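Just one protein chain is left out here, and the rest sit where they should.
This part shows chain A:
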Amino acid sequence: MQRQLTEIVWFVVTIAFTFLGLLAITFFIGRVVPIDPVLSVVGDRATPAVYEAARTAMGLDRPLPIQFISYVGDVLTGNFGKSVSTGRPVIEDLSRVFPATLEMATLGILIGVALGVPMGVVAASRQGSWVDQVIRVIGLLGYSVPAFWLGLVGLAIFYARLRWVGGPGRIDIYFDGLVPPVTGVLLIDSLISGDIDIFWNAVNHLILPAAVLGFFSLAYIARMTRSFMLDQLNQEYVTTARVKGVPERLVVWRHAFNPIRVPLITVIGLSYAGLLEGSVMIETIFSWPGIGNYLTVALLNADMNAVLGATLVIGAVFICINKLSDVLYRVLDPRAR
């Protein structure tokens, strides 16, 4: 009990430290911007007196540590500043665009798990066969194909040539704004309002970007599953099971697969967090109104409040998912306790 308590405390401390580090990095980035934040407010024709007044009003004359503390306070209270390009508070923008990213990344990880895990298991159970080689190459392609390129090629083939899927955006323009936002996730909102046409239209738009994202998580998950499975299949208990005459299907899917479920959860968690990051490129290609698209638009407009806000949110979610899969691993695996 005592040990578990120290562990929990230690865990909270690490998370707090990591978040503080994230804040320090975004603070530092905000400080080194070559554009003077005061100049962007008062303009470059302001008199020195006006300039100084604005500088004091923005709190930029205070020592850096004090500025950092007030920055941390701002972020904790959800004050990320105003976006120069949209004119709204950054936090408002972010909460509006985040569900779209979540929707895409979630479908992406579902595709990745549904295909990646079986592929990894099959590859491992037939090590060295042509199936294994094909899956291995697919796994390596996941590390070498640029996401934005795959998205472009996918659009050119499945949207422009074959007309199988909807084009860029979340929904056809004439459906836009018809569904009252409840969760912000269009697939759920359209079902709530009972509009099945809009639901299918949204699915049609979502499937290609989610499949492209899913490919990258599939590659990673298949590669890791294969390597975990090989570890298990070379263990003596598997040989024992085979010698006893347990059917090969059972040996693979029960004896060997059961122990790798726990490490797989960590892998899936990492992959999910990675997809939130990967969505930056995909959203840009598919004009998907999510946080990645918001970030790249802000980048091109040098809208630093929005850039740092989006970086903070993606970073925080990324850290949370990472730590959460770490905790799950510890809870589920008796040996790690």
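Here, contacts are C-beta pairs under 8 Å (C-beta built on N, C-alpha and C of every residue); 3 or more make two chains touch, one makes a residue touch a chain; residues count from 1.
Just so we're on the same page, contacts and distances are computed from a predicted model.
J.: Please identify the absent chain by the protein name in its UniProt record; candidates are "Ferredoxin", "Dimethyl sulfoxide reductase anchor subunit", "Proteasome subunit beta" or "D-ala-D-ala transporter subunit".
T.: Matching the unshown chain against "Ferredoxin", "Dimethyl sulfoxide reductase anchor subunit", "Proteasome subunit beta" or "D-ala-D-ala transporter subunit" yields "D-ala-D-ala transporter subunit".
J.: Given that one chain is not shown, which residue among A:L141, A:I196 or A:L250 touches it?
T.: A:L141
J.: Of A:S83, A:T266 or A:T284, which sits in contact with the chain we cannot see?
T.: That would be A:T284, which touches the missing chain.
J.: Return the single residue from A:L152, A:V238, A:I265 or A:L328 that touches the missing chain.
T.: Result: among the candidates, A:L152 touches the missing chain.
J.: Of the residues in chain A, which ones touch the absent chain?
T.: Here the touching residues of chain A are 14, 17-18, 21-22, 24-26, 29-30, 32-34, 127, 140-141, 143-149, 152-153, 155-156, 160, 223, 226-227, 230, 234, 273-274, 276-278, 280-281, 284, 295-296, 299-300, 302, 304, 307-308, 310-311, 314-315, 318-319, 322-323.
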